[in-house]
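The structure appears right after this line, and notes come after that.
Here the complex is missing a single protein chain, while all its other protein chains stay put.
A, B, C and D label the chains in the order they appear, each numbered from 1.
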Amino acid sequence: MLVFIIRRLMQAVVVMVVMSALVFGGIYLVGNPVTMLISDQASEAERLAVIRDLGLDQPVWQQYLTFVGKAVVGEFGKSFRAGEPAMQLIFQHMPATIELALVAMLLAVLVGVPLGMYAGLRPDSLRARGIMTVSILGFSLPTFWVGLMLIMLFAVALPEWIPGWPRLPSSGRGPTVDILGLKLSIFTAQGWLHLLLPAATLALAKGALIIRLTRAATREVLPMDYVKFARAKGLSERRIVGVHVLKNIAIPIATVTGLELGQVIAFAVVTETIFSWPGMGKLLIDSILLLDRPVVVAYLVVIVFFLVMLNLVVDILYSVLDPRVRLEAQGR
Amino acid sequence: MEGSGSVEPRRPAWPDPLMASPIVDLTGITKRFTQRVDLAGRIANVFGAGLHETVVQAVSDIDLAIGEGEVVGLVGESGCGKSTLGRMVAGILEPSDGAIRYRGVALEAMTSAQKRAWALGVQMIFQDPFASLNPRLRVGETIGEAPVVHGLVDKGQAADYVAELMRRVGLDPAYARRYPHQFSGGQRQRIGIARALAVKPAFLVCDEATAALDVSIQAQVLNLFMELRQSLGLTYLFVSHNLAVVEHLSDRVAIMYLGRIVEIAPTEALFDAPNHPYTQALLSEVPKLEARRRAYRPIEGELPSPIDPPPGCAFHPRCPHAGARCRTERPALRAIAPGRLSACHLNDG
Amino acid sequence: MSDAASPTLELADLKTHFFTRDGVVRSVDGVDLQVGAGEVLGLVGESGSGKSVTGFSILGLIDPPGRIVGGQVLYRGEDLVQASSARLRALRGRNIAMVFQDPMMTLNPVLRVDTQMIEAIRAHEAVDDATARRRAVAALTQVGIPSPEARLRSYPHQFSGGMRQRVAIAIALLNKPDLIIADEPTTALDVTIQGQILFEMRKLCQETGTALIWITHDLAVVAGLADRIAVMYAGRVVEHGATAEILERPRHPYTHGLIGSVPTRGHRGQALFQIPGMAPSPLRLPQGCAFQPRCTRAVAACAAMPDLQEIAPAHQARCWNPVP
Amino acid sequence: AQELKVGLSTEPSSLDPQYHNLSPNNQIALHLFEALVAQDPAQNLQPALAVSWKAIDDTTWEFKLREGVTFHDGSPFTAEDVVFTIDRAAKVPNAPSPFTQFTKQIVGIDVVDPMTVRLRTAAPAPLLPVDMTGIRIMSKKAASGPAPEGKTTEQLNRGEGLVGTGPFKFVEWSRGNQLVLERNDAYWGPKPAWKKVIFRPLPNAATRVAGLLSGDVDFIENPPTVDLPKLASNERVTLARALSNRVIYIHLDQFAEPTPGIPDTNGKNPLKDKNVRHALSLALDRTAIVQRIMEGFAVPAADLLPSPMFGTRKDTPVEKVDVARAKKLLADAGYPNGFSITLGTPNGRYINDAKVAETIAALWTRAGVKTQIEASAPPVFFKNRDEHKYSAYLAGWGATTGEMSDPLRALVATPNRERGMGGTNKGRYSNPAVDAKLVEAMRTVDDEKRRTLLQEASKLAMDDYGILPLHFEVSVWAMKKGLTYTGRADQYTLAYLVAPAQ
Partner (left out) sequence: MTDAAADNMPPGAGRAAPAVETPWRRFMADFCANRLALFGLVLVIVVAAAALLAPWLAPQNPYDIAKLDIFDSKMPPGSASSDGTLTYWLGTDGQARDMLSAMMYGMRVSLLVGAVSVVVALAIGTVVGLTAAFFGGRVDAFLMRCVDIQLSFPAILVALILLAVLGQGVDKVLYALIAVQWAYFARAARAAALVEREKEYVEAARCLALPRRRILWRHLLPNCLPPLIVIATVEVAHAIALEATLSFLGLGVPVTEPSLGKLIANGFEFLMAGKYWIALFPGLALAMALIGINLVGDHLRDILNPRNAR
């Protein structure tokens, strides 16, 4: 277990170093953030002063070393654009993203697992085929297009065509409530309404994935001897499906769900852009477009850390769910 | 704890007439599989994780000479190291310790031509008739590939050569263009044999070569082995846990237990009067057609793990005759009669 | 126990077919068998001859695309083919238990042994947890597992192969069934472990009067175990009789060949008897006697399917031209 | 009328009124703070915190402050606050676009009495009152702090010390989500109609429109031009528009030889030839661009600033498209078969920028100049532009001061870093006559004289085709029926100017 954590952390450090170096060099190559930040009217002296203030006059490797030196003690610099510590900006935007991702994933699991199990238990039934066809659609359609169509449908077209049809909000987060210092919108009805479309957009693809995964896992488990043996013991079908099958498919489902959560958070970039969801992903896109390097780098560091932790949790979960797995012995 | 390996003679005390020129000669062959501790593990050890290398001693200190034309059976329970030994003989695995001589030349001393002669001269027949054939090659290609690559036959003549080999193992040459999945288990095993024969080997290592076959098919393949031995003068190392099959085929039988040979003797002698308690137990265990309604006490317990073998005689935890000495001192493999060796303290009286 | 005259289980012309994409697989195509209390029946045949399907058909455990298409499975006179699924479930594990071939696969890897044992008891009886646990411990003791209380809390992967098979057998014994169907339970095990298990199984059946159907492809295994042997070929029983009868005086050419092809003592180095060809594909069974294409004694009559006929007292064979 | 929800296309990057000189920040600051001088929708100067101002001599401006104004916290507004604010502008660290550009000419501040300040400059500064529109007065009491600049940007972002005299008070800001303001009931001027204003950043144009249509917000800025026809005909929506001070133009490299992006003229830079520049201008169908791409929400341009503004001329006809003549001019210039050129454009900086560029490419190609476009993300575009990687590029210029010297200085004056001239003249157009008139104008405090000088300077540059103006953007606001807004040339969205219709 310890080895495992150490291995993960080592990996995280490497990823962070590689990514931050790449981003540093990359953004340096792309352009000068000052051109975007400074007003066109500014004089050359002002320009130079800004460049010096931001430390952009130094060679890029020196900037990088300065950054690493500070990052080690937890300082990731201030956003060029907002003048606030980059980390603070990210933490401000994080609850929105996490909230969206969790709701979407929850939705995906709650819908995906039962449907997937149904399709796995009765693979030849008409309904199962229907489920599978829909799931193909679900993960074929690109998220952004689904988002557009949902907006089109629920925020514009349906309310127009059908009088009295409630118009779903298509943008933003709605009112938030402070819970333990986090601003969350899942505690208000308006907040839920705002969550609905973006979460559905994200959940569609992931739900489709989970349906397929659950079905495949179910189909794999069903012909196992232990299922037959359970039948031979005279167990009820409910217990066989609910305990013997479910416990076994829970392993891949939990693993994948955990790992996909990371993907959802990353993919929130797109959804957040479409729905103007004030999360980290939008912050990233804006920062990339404005070359706000401290924010981009800090975002990556946070994301890497988050993903590594997620992986770790998934691995631990895996070992909890599957008694056969001992983390130490795993060569991964 | 340490076995008396150092005082043990390296060669069998009794010279076998067949041994005049052994085709393969193993001395002190050992194979360890080691799982190392990686960087993360080492860091973890700093924090007191206490990880260390795990070593599986699959094969320990084996001396075995196999004469030209001889059939040696190798028997033992699952995991005792039979396959590992067989694969070292065939040159697929490298021993961790010990020396292999092929036709009198030690491995290290071989020229590259001799190395190739060894590589081609010793061939393997595998257990799984499904996994041992490349599913994406036509049967003709499977058989004909190696001789063409090694220049034993011209590309042009390969087809004839393959046809000849297929006939030899009892397959219709017309099937050369088929793929393995179109054959039954027995037929596939024949293809595997033909593939091995294609490089004109002198020695076949058969690793459970009939274990996956039905009895009626097993008989066909066993007959083929015997027929090939007659016609080609082949030498066999016949690895199996099926005693009846080994008995049927072998001239000599070696019994392995936990990586070591515990007894080796001419077949008849061994089956008539097994010496080692493990051999005795094993033989009594085998169900036989003739034996109706047996009443016996089966051997107790199970094979210990090779990661953590018991001290002394590895068999002592299961042995009905185990004494105090067996728990501490490892018995040496010693001659107990002409041509017979056994590793048991009981023989010391 | 029931009176010896009515067998615990009787199969009458049982037919189980698989309706696959490539065609109908007649895995079991008219099997007649019976087994009485305390009796051990050895069901022998080569791979694919339909032994397992026969076993599963008894418990109604055939998965689609398979189906029992005809015949009867009479358990104490009750036809299980017609039985409701609730009735079947009540019988499974309580009256008829089953042990499978691969001990690695029969126990659910993510459930503890106690869970798997207790659920087997509670599926049939409303007993409290403590009672069920006590019975589980007793069953484990019965099959020779040391320190059963502690082992109950283990997961299957913490057992060795032999131990796992014992656990599976203990589960089969939990509800004291009248009949156990053992489908090659020792094939995957080492000879020494196989010896232990054979020994214990026979002891248990003798002690409890449980009927046992032992499925195997190894004649030698049943030689020391079974009272009677039934030999299957291509979905049919081709010969049936007392163990000694079958082994010493096989009358069906197939059985005869089978026994001849097993290496035995005293014939070292001699060519084994060889049945030519191989088992036919169950999709394309030959007309008439399925063994006819490989049979050395085939005659014109073999073009029609022979019946299972009484050839000697308590000895039946399905052959037009039996070995004398 | 209690609450107004406004959809912004760009969120302010900070609430510190002196951190980042950027429209989205300035327009929010204008809700909370006021400057000495304000601009009306047409960018004419108006009294604000100063009731009057006059030049005492060439280098001193005197501002009379408004009496009886209080900050949100109730403290009175005095000259000290003006001094504090002007001082602070230079002290804000890391300001990406500092406010010193408005204050740099000031060399000293004299507080004559609590209601009078004098600003001294080193050189004549005719535009100082205009500059003062950019400096929004903070409360010395509230915004003082241990840091050199007093309350830091971060603190201000949190609302600490965010105390002004403006029509609204700060309530809360959750970045990316919403900014909430409430009415300042003690405001000295006309009270806004809204008790509470919520600004929501909705950067995606389509979402912004959807937000308006779905009632998420009541008022949005910059609806995408494509939606305008539909919005205009939607009876639940009202539009407000205003001709902006932003000109979209094409700059042509008139310096480098060979110039990048023109590969087939044997190293010659055809753009140095006025005939070629004229031909390129003639090929531009400005009307078509305005109609088809801008949906009519733009005005074809013949100058760098739209007409009534300070320093513009009245009689500036827009060049009529004339492909035949363009071809002839090209042939006269020695390019009968035209040449190839790459037109650089940012993608997403100005309204429909890349689309306009695409259309221009088509238009030029028809006139014989085979045009490719290179559209890049804005930072990349600006980097390339600044490195003179384009022989022609499309860009825009908003004259924040609302008068002609601004674009002339930035876009057509000969580049000269020290003098702050031609900073954005990346085509490196240079015309000494223009420069002379411009320098002259910038020294002239007399408005009438300055106006004439600027008109002459711009005429010179336009007649020389030193830069090709395309069109002026028309800023548009869309709101639900029942609201009115007077569109502003400075493109600011100011909630206190939104009124419920009578």
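We take it that contacts are C-beta pairs under 8 Å (C-beta built on N, C-alpha and C of every residue); 3 or more make two chains touch, one makes a residue touch a chain.
What you are looking at is a predicted structure, and each value in this text was computed from that prediction instead of being measured.
Summary of contacts with the chain left out: across A:33, A:234 or A:262, the touching residue is A:262. Among the residues D:54, D:191 or D:292, only D:292 touches the chain that is left out of the figure. If you put the hidden chain back, the residue from B:172, B:272 or B:290 that touches it is B:172. Contact with the chain not shown here comes from a single listed residue; of B:31, B:82 or B:195, that residue is B:195.
From the set B:123, B:235 or B:284, the residue in touch with the chain omitted from the display is B:123, counting the whole complex. Panel shows chain A; residues 11-12, 14-15, 18-19, 22-23, 25-27, 29-30, 133, 136-137, 139-145, 148-149, 151-152, 156, 220, 262-263, 265-267, 269-270, 273, 284-285, 288-289, 296, 300, 303-304, 307-308, 311 of it touch the chain omitted from the view. Panel shows chain B; residues 38, 87, 90-92, 116, 119-120, 122-124, 126-128, 131-137, 145-146, 149-150, 172, 175, 177-179, 181-184, 187, 192, 195-196, 199 of it touch the chain omitted from the view. Those residues of chain D that touch the chain absent from the view are 204-206, 209-210, 213, 224, 226-230, 285, 288-289, 292-293, 347-348, 354-355, 358-359, 361-363, 365-366, 370-377, 380.
The definition used in the following text is that only the chains that are shown with their structure count from here on.
In this view the innermost chain, defined by its CA centroid being closest to the centroid of all protein CA atoms, is A. Among all pairs of chains, A-D has the largest number of C-beta pairs in contact.
Averaging Cα atoms per chain gives one point for each, and the point farthest from that of chain B is the centre of D. Chain A and chain C have Cα centroids separated by 53 Å. Look at where the CA atoms of chain B average out and do the same for chain D: the two points lie 87 Å apart. Note on chain placement: the centre of chain A and the centre of chain D lie 38 Å apart, centres being C-alpha means. Residues of chain B in contact with two or more other chains: none. Residue positions of chain D touching 2 or more other chains: none. Across the assembly, chains come into contact as A-B, A-C, A-D, B-C. The part of chain D that touches chain A in the complex is made up of residues 7, 13-14, 16, 19-22, 93-98, 100-101, 104, 153-154, 157, 174-178, 200-204, 206-208, 210-211, 213-216, 348, 377-380, 382-384, 386, 397-398, 400, 406, 410, 417-418, 420, 423-424.
Residue ranges on chain A touching chain D, taken from their complex, read 30-44, 46, 49-50, 53-54, 78-85, 88-89, 92-93, 96, 148, 151, 155-156, 159, 167-173, 176, 183, 273-276, 278-279, 282-283, 286, 289-291. Against chain A, the residues of chain B that register as touching in their complex are 38-41, 43-44, 47, 49, 51.
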